[in-house]
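The complex appears here minus one protein chain, its other protein chains still in place.
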Amino acid sequence: MKIIVLVQCKDDVGLVAKISGLISSLGANIVSMREYVDTTQGRFFARLELSAFSDLSVVETGLRNVLPRDASVQVKTALPKRVVLLVTKEHHCLSDLLIRHHFQTAGMKIECVIGNHESLKELCSRFDVPFFHISHEEKSKDVFEKELLEKLSHFTFDFIVLAKFMRILSPAFVARFPMKIINIHHSFLPAFVGANPYRQAFDRGVKLIGATAHWVTDSLDEGPILTQQSIPVDHTFGVSEMVRSGKEIEVSVLAKALRLICEDRTFVYGNKTVVFE
Amino acid sequence: MKIIVLVQCKDDVGLVAKISGLISSLGANIVSMREYVDTTQGRFFARLELSAFSDLSVVETGLRNVLPRDASVQVKTALPKRVVLLVTKEHHCLSDLLIRHHFQTAGMKIECVIGNHESLKELCSRFDVPFFHISHEEKSKDVFEKELLEKLSHFTFDFIVLAKFMRILSPAFVARFPMKIINIHHSFLPAFVGANPYRQAFDRGVKLIGATAHWVTDSLDEGPILTQQSIPVDHTFGVSEMVRSGKEIEVSVLAKALRLICEDRTFVYGNKTVVFE
Amino acid sequence: MKIIVLVQCKDDVGLVAKISGLISSLGANIVSMREYVDTTQGRFFARLELSAFSDLSVVETGLRNVLPRDASVQVKTALPKRVVLLVTKEHHCLSDLLIRHHFQTAGMKIECVIGNHESLKELCSRFDVPFFHISHEEKSKDVFEKELLEKLSHFTFDFIVLAKFMRILSPAFVARFPMKIINIHHSFLPAFVGANPYRQAFDRGVKLIGATAHWVTDSLDEGPILTQQSIPVDHTFGVSEMVRSGKEIEVSVLAKALRLICEDRTFVYGNKTVVFE
Partner (left out) sequence: MKIIVLVQCKDDVGLVAKISGLISSLGANIVSMREYVDTTQGRFFARLELSAFSDLSVVETGLRNVLPRDASVQVKTALPKRVVLLVTKEHHCLSDLLIRHHFQTAGMKIECVIGNHESLKELCSRFDVPFFHISHEEKSKDVFEKELLEKLSHFTFDFIVLAKFMRILSPAFVARFPMKIINIHHSFLPAFVGANPYRQAFDRGVKLIGATAHWVTDSLDEGPILTQQSIPVDHTFGVSEMVRSGKEIEVSVLAKALRLICEDRTFVYGNKTVVFE
C-alpha cells in the first residue's frame, strides 16, 4: 500500500531538506517526490509517495513539527476515491467512467449516478451502479437542489463529478462542496463560456475546438482549471461534426482530470491548480 | 507555370460538372480540384490548379458563361505575392519571414518592412529588405496612420502583414484594405482578446496557450480566422515562459497562414474562412 | 437514407466532369464529393454522397457507362457495417467499441465477439453481445484457426476487427479475408513491429509512443495503414506507464479507423490507403 503525502505552505528556505530529512530519519522510503515553488506567490507545494509505513500519524506529526505552523499537511493511503456522478442525457463521459470504474483502472469508485433525465438509467444498470432520477422539471432550482442534497446525504463521497450535467448549480449548492465538484466544459475555457459552446465556436469560425475540466466555484465556468485539450477543425465542420469530434476529447479530458484528482496529484491555490502529472 | 482558378458563388445543381466540363472542353488539364459547399449558407467554393494554358481570359470567360451571373471567378498564374510587413520590436515572426523570403520558400516577396520602432532595422538590412521607421510617438493615431499610408503609397503589394505590430489600426485605415491585412494574435481567439494575452492566460491558469492568424476587420481581433494552434503549458509556466513557448507557435501559425494565402488556398465568406490546405 | 458512391480507376482526363455530369443528368443531388488523383501512380479515387435516390442500379450502370472499363464502382446505401471482434484479455478497445455499438454511434453493429481467453465474456454479456471462447491452448495454430473459421461461418459480417487479439493469424487465414481484417498495433508503425512494442519503446528511450490501425495482410504489421496517432512520453515513463498512456490512443485510433471504414471513407491501392475524412 502506497502512502501519499501532500504539503502546501508559505515558501521558506530549506523546506525540501526538512521534509526529506524527516522522512529519512523515520526510516521511510521516498518512492517519488515532486515539489514546486510558485515564486510569484511565495507558495510551496510538495507531493511524496512513500512505500508502506505502518503509522501514518507519526509521519504527519513529524512533518507538522518541522514545517511552518500554517502548513497544510495530508498523509494518507492511496485508496480509490468515492465519487457521485451527475448526468443529463449524453452518455459518452458516463460510459467511459463506468468502464473505468468497472475495471478499476481509474482509482475511483462510483457510489451512484444521479440524472435529471432518466435516459442513462439503463446504462448504469448494465454496470450494477445505482441510478437515481431527480427531475428538474416543473420545480424551482431551489427545490431541485434540495432533492439533490437529500439524495446525496445518503452517500459518502469524496467528489461530485458533473459528467455532462446540463443544469447550472446555484452558488449556495456549490458552497457546500468547496473544491469537491468537478465539471467538464466543452470548450477551451475561457473561450465560449456558458451555453452551446460548439454553436458559438461554429459561429466564430474557429480552427480549434477544445474541452476543459475544472473545479466548480460559484462563478460559472471560471473555477480552477485542471486540464485542457484541443483538436483541429476546419470549414467542413458543422455544429454536429464539432459535437462529435468534441465528445472524444471531452471523454479524454474528464478521464484525465479524474485520474489526477484520484491519485492526489493536484493542488489548488488562488484560482489555479498545481498538477504533478 | 501553374494556373490557379478560384470560384465562389451561390450553390446550384451541377456546378462541379459545369466547371470540370468547361475546363475539359478547353483541353486544359486539371492537376487538382477542391470544392466545398456550405450547405447552411448555400454557398459553393472551388479551387483548381491547371497545368500551363496559354490564354487565361479564355478560361475566365468560359467559366463566367457556365456559372451563375454573380459568381466570383478568378483565374491567375501562381506568382509570389508581394507583401508589406508592419512590425514593432519583437523579431521572431519577422526573422522567420525574412528567411522564407530570402530562400523563396513562402510564395511571398517582402516589398518592405515598416516599424513603429527602429529596433528591427538592422535585421532587415542583413537581408537587403528596405526598412522604414515611422514612429507613433508624440503624434495622434490619425497623423501616424497618414504617415503609414503615405509610405505604403510608394509600394505595390497584395497584402499587409502585421508581424507582431503592437499598434491598433483605426477602422478607417482597415477599411482601405479589406481582406488585405493579416494579423497574428498571441492567443487562441476568441480567448484573451486585446492586450497582454499571455498575462491574461497566466492569470486564468489555463493549461493550453495558442496563437491565431486572422484577417483584420474593424473589430479588434474578431476578423475571419485563417489558422490556429495551441500547445500545453503547466503550473510551472510564468508569463515569460508562456511568452517564450508562445513565440514558437506564433511563428509557425503566421508562416502557415501566409503560405495558405500566397498559394491562393483561402476564401472568406461572412466572418469565416474556407481553407483548402 | 444517404447513398454512397465509391469509384477507383486509372486516371483520365475529364473523370470528374463525367461523374458529376452523369449524377446531375439523373437528377440526383450530390451532397458531398471528394476526389483524389495519385499522380505518381496515375490512379483516380472518388467518394460521393448523394441524397436519397430510389434506384441504385441506375446510378451504377450510368457510371459504368461513362467510366473506363476496368473502373471499380460501388453504389450503396449508408448502412451500419456488421463486424466480428477478436479479442484476448485486454478490455479497453472492446469496451469502447461495445459502447459505440450500444449507442449506435459508430456506424457499426457487432455480430459477436470471439476471445482466445474467457476473460471478456462477462463484459460482452453486459451489452447482450454474443461471446464465444475458442482457446488456442494445447492445439496447433492450424486447429485453432479451423475452429475460428467454423465459428465465423455462422455469421454474416463485413469486417473482422482484431481488438487487441494477441495471436498471429496465419497467411492462409488472412488470405480468406482480403482487406477485411483490421488490426490495432500499439506502436507508430513501422517502428516496433512485433511483440511487446512498449517494452521495445522503453528500451530505446523514445520520447513519443503511438498506435496504428491497419489492414491485415500476410506480412505481420505491414498492411496498409489507416490511421496513426502519437503522444509524448518522458524518462519518468516505465513500461507500465507507457502501456497505460498508450491504451488511451489505441482506443482512439481503432475507433477512428472503424468509423472511417464503416462510413466508406477509405480506399486501398498498392500498400497504401486513401482516406477521405
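Labels for the chains are A, B and C, by order of writing; each one numbers its residues from 1.
FYI, contacts are C-beta pairs under 8 Å (C-beta built on N, C-alpha and C of every residue); 3 or more make two chains touch, one makes a residue touch a chain.
For clarity, every value in this text was computed on a predicted model and none was experimentally measured.
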Legend entry - Listed residues C:Gln8, C:Ser24, C:Ser95 or C:Thr227, member touching the removed chain: C:Thr227
Legend entry - Residue of C:Asp38, C:Glu60, C:Asp218 or C:Glu248 touching the missing chain in the full complex: C:Asp38
Legend entry - Among A:Ile30, A:Leu56 or A:Val239, residue touching the chain not depicted: A:Ile30
Legend entry - Touch residues of chain C, complete complex, unshown partner: 36, 38-40, 188-192, 204-208, 210, 224-230, 232, 234-236, 238, 270-275, 277
Inset, instruction - Spell out the interface residues on chain B facing the chain that's missing from view. - result: 91, 95-96, 99, 102-103, 123, 126-127, 248, 252, 255
Legend entry - In chain A, positions touching the absent partner: 13-14, 16-17, 20-21, 23-24, 29-33, 35, 37, 39
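The rule we apply is simple: only the chains that are shown with their structure count from here on.
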Legend entry - Superposing rotation of chain A relative to chain B, computed on C-alpha atoms, to nearest 5°: 180
Legend entry - Chain separated most widely from chain C, comparing mean CA positions: B
Inset, instruction - Please compute the C-alpha centroid of chain B, do the same for chain C, then give the distance between them in whole Å. - result: 38
Inset, instruction - Give the residues of chain A that touch two or more other chains, as numbers and ranges in rising order. - result: none
